[in-house]
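We show some of the complex, not the whole, and keep each chain where it was.
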Amino acid sequence: MATATHPDTSQPTGFIRRNRQKLAPWLFLAPGLLFFLFYVIAPIFQSFQISFYQWDGLGAKEWVGMQNYQELVTDRAFEVSLWNNLKWLLMYLLAIPAGLGIALFLNQTVTGIRLYKSLFFFPFVISQVVVGLVFTWFYDPTFGLLNTILESVGLSPINVLGDPKLATYGIIAAGLWPQIAYCMILYLTGLNAVDPEQIEAARLDGAKGLRMLWHVVLPQLAPATFIAFVVTIIGALRSFDLISIMTNGGPFGSTRVLSFYMFEKALSEYGFRMGYGAAISVVLFLIMLFFIAYFLWSMWRQEKGR
Amino acid sequence: MFPKPIEKSSRAAQLSYQGLLPIALLMWLAPLIAVALFSIKPDTDFTTGNYWGLPSAFGGFENYGKVFFQSDMPRYLMNSFLITVPTVIGAVALSCMTGFALGIYKFKSNLWIFFMFVAGNFVPFQILMVPVRDLTLDMGLYNTKTGLVLFHIAFQTGFCTLFMRNFIRALPYELIEAARVEGVAEWRIFWFVVLPLMKPAIAALSVLIFTFIWNDYFWAVVLTQGAESQPVTAGITSFNAQYRAAYHLMSAGSIVAALPPVAMFFLMQRHFIAGLTLGAVK
Amino acid sequence: QDSNLTGTLKIFSDMSNPAPRAVMEDMAARFDAMHPNLTVELTVIDREAYKTQIRNFLSANPPDVANWYAANRMRPYISANLFEDISDLWAEPEIAENLASTKGAMTIDGKQWGVPYTYYQWGVYYREDIYKELGLSEPTNWDEFKANCQAILDSGKKCFTIGTKFLWTAGGWFDYLNMRTNGYDFHMALTNGEVAWTDDRVRQTFANWRELIDMGAFIDNHQSYSWQEALPFMVNGEAAAYLMGNFAVAPLREAGLSTDQLDFYQFPAINPDVALAEDAPTDTFHIPAGAQNKEAAREFLRFVVSADNQTKINAGDALGQLPVNAQSSVDDDEMLNQGFAMLSSNSPGGIAQFFDRDAPAEMASVAMEGFQEFMVFPDNLDDILGRLEQARGRIYK
Amino acid sequence: MSGVTLTQAIKKYGDVQVIHGVDLDIKDGEFCVFVGPSGCGKSTLLRMIAGLEETTDGQINIGDRDVTRVEAADRGVAMVFQTYALYPHMSVEQNMGFGLKMNGHPKDEIKAKVDEAARILKLEDYLKRKPKALSGGQRQRVAIGRAIVRGPEVFLFDEPLSNLDAELRVDMRVEIARLHKEIGATMIYVTHDQVEAMTLADKIVVLRAGKIEQVGSPMDLYKDPDNKFVAGFIGSPSMNFLKGVVSGGQVQVPALGGASLAGPASLPADGSEVLVGLRPQHLFVQAGGDHARLDIRERLGGVAYDYLITPDGEKLVVETRGDEDIAEGSSVTITCDGTQAMFFDATTEARLR
């Protein structure tokens, strides 16, 4: 082999060539980063700022300091929203065991199981708007499937979405439907990755059924559980579509959550309080920050662990 | 494999499992099946109170015909495509680059920038609502598909970056080193080496983002109005306003609105699930 | 023919239900035809959505003409300088004379901000056939009203259908009960924040309301329905009447109720000492401050309120409502005639716009939510009133 | 009594039969090693004994119990997996005690047994650690410990050392041998490593395509293989096979310059082909001549391997101890220790004795 093809480096090279390793990442980052800073990061801080103003979104802003927050403390609707958010958080977590249950049920290799799995996953793909509509009809007090069933077994009909005690749970149930499907998929893939030799080892060790699940399988599904937890929490805190479609916050505001309430306050038919809305969203953000921090922290640990 | 494969248990257990599957599925999808059933019922069934019986006649053509020819649904569908497709392209393109930068290069602020993307992705987007709406108004993009697309791209970039970066991280780093030793310029490494390898990730992400954006309702309501720019999720609500209590039409409309992501899911199932579990966040 | 107008005239309209939509499209077409050099661009937006979107387009991409509502609902846009002051139009004798009755509703801070194009009466629409069957007649006082209701209930039907999912329907009931109990002036004082919600007179209103609720006069689960979703109860004969605006007539007829099945009566007196007052909401056209073609817009407004046009668009086969121009004629329609007669001769107390137009937006939203709650849980009254009072303290500064 | 006996054991996956009627008798306390090329069914056979694969047909006995249809957990066997299969979320102690805990043994008994096993395997210092914090060898020891703790009658190992690096493999191999001596249980061990098989086994079972080719002690197989497959499989570097022609009770080998070797009694008719097997240490090379070309000489210090290519293209490996320096690429003469040659039928590949 005769000719060497290395570039001649004896001649002086330009700044860019010498520093391309340092410059390159920034050039690649620039478009995405700018976009993101502009549309996501900056607005977060703007929201903080707006929350100190009184503003109807039309005219001039008026500085009111902490007044919006002070009002939040006494605002019953805010309190209701906060409690509902808590309900969402807790109830939504049911999606995790339920998803696991279905995943275990479906984790077989009989013919056609693939189709079953994808059909079970169906609700997740559908827009929450449609899910909301579907469940509204499902709950409909006059002809809804739910009451038809209740009547057929001799129970008295209930108006789920009209009852302030039940409405939130009714919406959560609708939200759980796709969320369970989501968790199910996470667990199905998680189960796929479970080390079969460990299962066999445990089988030799005499672990069976639930004990096997608890002692051997679940620990291995920890990553899936973690992801399911994160997405479920986020889903719960972001819930908006369903409430807006199914009850529009009612009856008399009993199904509001923070994300809906802030929209109502800031942009809905009678809402002209951008500052107040921003204050609500800041509270929501701070709650979420808790989970974001937890997530980043565990990601950071993983990164270090590499 | 856990639980124990059913084919290793008794014949009776196998049969009852096989029997249980469709029943469970029916129960699970009952609300949807009801809607599908609604959508092919003639309207007389609703006035006569035949909600849950079999359709007295097949009214599918009529109902879907109404949806397609006597409402704004086709326009909304078109809008959805015009919003979703550019968003998918934009977000994927941007995040390929950010993912590459964050996944390949070592520099001081790398992890911090990455975390910023991740954190931004998890933010409750309501906190962005007021400023973003304002911003869009100021730029004269309110009630344009462009305004919606730009925001979606920016917001999805957070998630996509998380996804792409982790994917690129999992690629063998030697490939990049090999190319560097061979004297290949950085952008060419990106274009010729990394990008082709990211095809599965791009596919997965594309389907995922497609469904996310297609199903978005909140931002559609905040940033657009009216049939000239709203996507189908918002369209379905005004469609419903138009055909209030006409359940057969509303069902047909809902099904039409839900169909594209469902079709996407079935066509690209493998990618879709890969996307969910790799990026694993919405 | 004034053909100096050039350019385009952008109109945003919320007249999205089938009948109003046709009217609006027709008006735009005619106006377009009248001005050959002018192009009219009409955008019709869903009525509910329009309510949240108006503020966006007023500041972002204002049209030349936009629909809205009278009274307090205009206020936010006026204080934000988003509506054009058109006092000059109102100074023109043509308008000043013929539209005098609605001038008050269009005036804020002594200026006029838009023109009305229609208004309509509220009242009780009922199933004439059911009343006949039960031997009932239109009530003229509170006791008859309740007695009728009891009779209907005894026959296994509900007296009133209503859908309170979108709150404002309950506002209609409150308007009437309060105006019949305490009178127009008190009602206006209340919506203007001058009276405490915990006032005994307010409580009296609710006490009257409660009588109906306790009887079970309203359909069950009304909090789950929109006003349209509540229509079938009346159509199917499960409920005998509906307190609504005149716009409900069209869908009721369309759903199959014939003229001898559907009739109308004025909400009867409760307190004989107060004069009868009515809700008659006025729908309006405005010129956004940022409009491009204000000259054409003004011309369009003149066109809308002209006597001929008013006659035409409010006809029974069009909007089926009442014209605002004194010179135009009311279509010969059973409901319109009754309504017109009622508003012009039998409403000595005054004419209110509607709860959410008379009260500021925020108050309206809090209050109507309270009404809805009261209709389901009347026992919560104290709590509700306390809340409203607290809101009043904050909102009216 | 806890030997293992297989009688006509058969395994089918659907229609594919992977174990073809295996008969095997492993005595109590014996160390039995399964070897064979990849895919020959070693793991499958082991897992059938463990009860992790159903036996399609035939019978498996452990001691005098017929366990063919008994659940894995009840067979009294313990298994050590190639990937260790440790529970990653449990400490070493918990890993080892898990089986006993699942079977409801009291806490202090578990502790005693775990401590004892840890002592045997020198794991005392690591009892509280998670598997992640252990080296490969330590992990493998924990896996063995987990097996020991349950005090099974039979130990099964499926390539337990193949994930370790060369050095550790040697250490662990010696340790397994010592363990066998110490606890004396029956052990069945799957490997594809020559050295492990030779050094550990009391009895080697050579499998090919789901059938047993030969069973015997390591030296038996090395010195007296039944067929070419076993001869080539046992011993490293592998035996060289040269073509030979029978001629007058002798075998002429062209590759050795036509040298004649004394054949065994059962040689086929004159003129028929046979294969001559010669181990690398029984061939010798000298510079000069034209038997073959020295392609590469690999010098490892104490020993060197010469890679030769004969004119017909046959490849030979010769083990050399001396230091003579023959240039790579030069021609050489090959001689052999004819007494050590083995002969195989060219078609059946059976040993000619």
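Labels for the chains are A, B, C and D, by order of writing; each one numbers its residues from 1.
To be clear about the criterion, a contact is a pair of C-beta atoms (placed from the backbone, for glycine too) under 8 Å apart; a residue touches a chain by one contact, two chains touch by 3 or more.
Here the structure is a predicted model, which means the values were calculated and not measured.
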Item to check | Whole-assembly formula, with each chain kind represented once in the display | outcome: A x1, B x1, C x1, D x2
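Keep this in mind: only the chains that are shown with their structure count from here on.
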Item to check | chain C-chain D separation of Cα centroids, rounded to whole Å | outcome: 93
Checklist outcome for this item: Whole-angstrom distance, CA centroid of chain A to CA centroid of chain C, is 41
Checklist entry - Using mean CA coordinates as chain centres, what's the chain B-chain D distance in Å? => result 54
Next on the checklist: I need the residues of chain B touching at least two other chains; which ones are they?
Outcome noted: 133, 221, 237
Checklist outcome for this item: Flagged in chain C as touching 2+ other chains are 48, 52, 59
Checklist outcome for this item: Listed in rising order, chain B residues that touch chain C in their complex are 133, 137, 140, 142-143, 221, 225-226, 228, 234, 237-238, 241-242, 244-245
Checklist entry - Quick one: in the complex, what on chain C touches chain B? => result 16, 43, 45-50, 52-53, 56-57, 59-61, 226, 228-229, 231-232
Item to check | Contact footprint of chain A on chain B as seen in their complex | outcome: 1-3, 5-7, 14, 17-18, 21, 24-25, 28-32, 34-35, 38, 49, 51-52, 94-95, 97-98, 100-102, 104-105, 107, 110-111, 113, 115-120, 122-135, 150-151, 153-155, 157-158, 161, 183, 185-187, 190, 211, 214-215, 217-218, 221-222, 233, 236-237, 240, 247, 250, 254, 257-258, 261-262, 264-266, 269, 273, 276-277, 280-282
